[in-house]
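Every protein chain except one is present and positioned as in the full complex.
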Amino acid sequence: MPLYIRRLLLVLVAGLCLAQSSSDMLTPAIRRVGDRLACLCGSCKNTVATCSMLGCHYSSPARERIAKLQAEGKSDDEIVDDFIKREGKRALAVPPAEGFHLLSWVMPFVAIGLGLAAIWAFVKRNSKPAVAPAAVDAAVLNRYQAEIDKDLAKLE
Amino acid sequence: MENLGALAILLALCLSAYAVVASVVGKLRNKPLLVLSGERAVYAIWLLLTTASGLLLYGLLSGDFRLAYVARHSNRAMPVLYKIAAWWGGMEGSLLLWGWILSTYSAVVVWTNRRKFRDMMPYTTAILMVVQCFFLLLISFPENPFEVLAVGKGITEVPDGNGLNPLLQYWTMAIHPPMLYLGYVGFVVPFAFAMGSLITRQPGDAWIHTTRRWTLFTWMCQSTGILLGAGWAYAVLGWGGYWGWDPVENASLLPWITATAFLHSVMMQEKKGMMKVWNMVLIAATFFLCIFGTFLTRSGIVGSVHAFAQSPIGKYFVAFLAVGIAATVYLILDRLDYLKSDAHLESVLSRESSFLFNNLILLASCFAVLWGTIFPVISEAVTGEKISVDAPFYNRVNVPIGLFLLLLTGVGPLIAWRRSSWESLKRAFRWPTIVGVAVMVVAAAMGALHFYALVSFGLCAFVMATIVMEFWKGARAIAAKSQQNLIAAMIELTHRNTRRYGGYVVHVAMVFLFLGFTGAAFNKDATHDVRVGDKFTIGRYDLKINDLLDGDNDNYSWRKAIVEISVGGSVIGTLEPEQRVYKASRQPTSEVAIRRRLNEDLYLNFAGVTNDGKNLAIIQSYVFPLVSWIWVGFYTMLIGTIICLIPAKVKMQHMKTETVGYVKKNAPVHP
Partner (left out) sequence: MLLAACALIVAGAVFLTFGVREKDLPQPDAESPVQHLEERKGQIYENLRDLQFEYRVGKLSDEDYQKTKTELQTELAKVMAQIDQILGASPATAKVQPAASARPEPGTVCPHCSAKFDKPLKFCGECGKAMVEGAA
């Protein structure tokens, strides 16, 4: 349900900027750079390339800016840097793989590693030592074999 | 009226606190009457909350706009269905729904177990009532649904309410929240039983047997809730997305993942008496993640504008979670000896270890989602710098994890319990592998050159082949013995072990879901400014604007495009995407037009009109390959889970050592 509150805001914002042109300018080149940049319109988790809100007050100007910088001959990295300069690191769609932010990428795989270690430890601890079944077991089994057989026959 | 409602809630709060004390003290002092009185309190709470909910519903239906809640979430013009839906449209009402569902579940649990588990039930009741007490505390004080609009000193009434957002006036949205709550709240019950059996050191796995169906039903509600939300987003919002990795969505996914892990690993305990600690941890994690999800959407901690408004109840939740988790951890650690495993692992190559990996992978994806959701908060706290964790992060981390999970879905069921040999595995996997590789080759030849998509298609085929083989081999064995035809044998097979074969059907549903997700790798979209007579192309479709219409009625004004669709020169139909602007809320909504087919959906959205003086219509067009399989998967999942819920035909007929007239010494005895 809270999900729809978010959609509500999304559409409200869309409503405010309604009636613009569709010049979203999504050329493959813009899409390539836009995919690396977060849409910061505040209500979506999309990138500048994938935000499909019409006339998004962040993505649309961002696309235009990418186009302009590309026309000036800037490389992809330079354009991304330009966005970081203006908005800070949050302009990136995903945390940069450096410094503290590296943790965001590493931790899930560290978790898998720890899990594997845990499984290994579990398997080691719980593996049955390869000993022949004790004579006691055989004796107990013998005592009840008839009953078991009788029950088993009824199972199918 | 509002006084009556508030009184009922307050009284229920007192009774829930009483029920906790009465149950525990009654058990410890061995006073069965006190325990019974605690159980009676559970019924009384249900009656009180039903009264309160009834009063709120009455307020919503009759338009009692003196109530702040009614004024904010309902209006006179709304259809009855959405007036009812306004019950869970806001924070206070939704918390009341939480409480009411919990009270209903508790009453059912207490009633069905009134003669059973006399040792354990007082504690189970007490735990249910602790949770109940917490939610009643919230709706008694900080979030009272019966607050009146008090301006100055008098009670003021507004002529009409704000109404439920028009976007939400869609049938799946009316049932999505209660479904999700049925799921969220439902996990309190297995948790309460688990803790009860832990406290009283019940012999055996009684809590698992008792709550088995409960857990499945709850899981089904949760899955339904999540997928209904996805379906609504797809059909209503105009951008064709069904999952946005939004904190709120993630919050609903987390307990679902741990619950799925629990459903699997609990089999280890039932079959072999292993993993007892782990199952306790999983059910506790699921419960606390449910609470955490409720907290996340209601406290604004992840800075999401889409959640409920900022509210002071965050600290209540933090306190509850902290105390609850600490108590659970203490209890589990204190009773480790009781949770000792009965059995060993015979071989690494066994069903047991495939379950271990299944749990690892599920938990890893749960952790990845949780980590991504809270990382911005952590990062800001540590570095002081805001960062974004958007969809690409989740996709990059979760896609490989998901694919590995899909692989396990195929591999696990083919490995025998206890031990398996490479020889029999090779035999079992020969055909599925061939099918999987063949599908990959065909898909690649057809131009689906996308690494993950290819792997996914291959795995989907592989898993599907393993499941089909399971059904086929089993049915053949039965058919040979009982001279039935294969279809009858297949039904017989499923009926004999509904949990296993129902589980396979759910696995098939997962394959369908993955198929649907994979289609997203090949989505196409284009946006055009058009006038009547214009043509454009998307994918294999040629679209022509036949007409542009507009109009007006009491409720909204609308614009609409009549778009003719043709493929290869022949017309296959028309689509009519429409945009409405509701007058009351001045809010535009899209009535998207979708041509749904199993291979791909054609999706048109009338997004607006240009304001450059030319007044061109803006049409967003999308092609979403395979997306329909998500909904096919949803229905398949429902069928599969229902099959699991049906009792198996063959009950054990082994000789039972019957005991007659035995009553446990410390159980309350009828005088």
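Order of writing sets the labels: A and B. Residues in every chain begin at 1.
Criterion: a residue touches a chain if its C-beta (ideal position, glycine included) is under 8 Å from a C-beta of that chain, and two chains touch if they have at least 3 such contacts.
Values in this document were obtained by computation on a predicted structure and should not be read as measured data.
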item	value
Touching the absent chain when the full complex is considered, from B:N30, B:S62, B:T383 or B:S421	B:S421
Absent-chain contact - pick from B:N3, B:N555 or B:N615	B:N3
Touching the absent chain when the full complex is considered, from A:A97, A:V110 or A:V140	A:V140
Residues of subunit A in contact with the chain not shown	133, 137-138, 140-153, 155-156
Subunit B residues touching the omitted chain (full complex)	1, 3-4, 7-8, 11, 15, 18, 32-33, 36-37, 40-41, 43-44, 47-48, 51, 114-116, 118, 202-206, 209, 270-271, 273, 346, 414, 416-421, 423-424, 427-428, 473-474, 476-477, 497, 650, 652, 654-664, 667-671
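Going forward, only the chains that are shown with their structure count from here on.
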item	value
Geometric centre distance via CA averages, subunit B-subunit A, whole Å	18
Residues of subunit B defined as touching subunit A within the complex	88-89, 94, 165, 167-168, 173, 176-177, 180, 229, 232-233, 236-241, 244-246, 248-249, 274, 297-298, 304-308, 341, 344-346, 348, 353, 356-357, 360-361, 363-364, 367-368, 371-372, 375, 379, 382-383, 385-393, 396-397, 401, 525, 527-529, 586-589, 607-612, 616, 618, 620, 650, 652-655
Residues of subunit A touching subunit B in the complex	1-12, 14-15, 18-22, 24, 26, 35, 38-40, 42-47, 50, 52-55, 88-96, 99-101, 103-105, 107-108, 111-112, 115-116, 118-119, 122-123, 126-128, 147, 150-151, 154-155
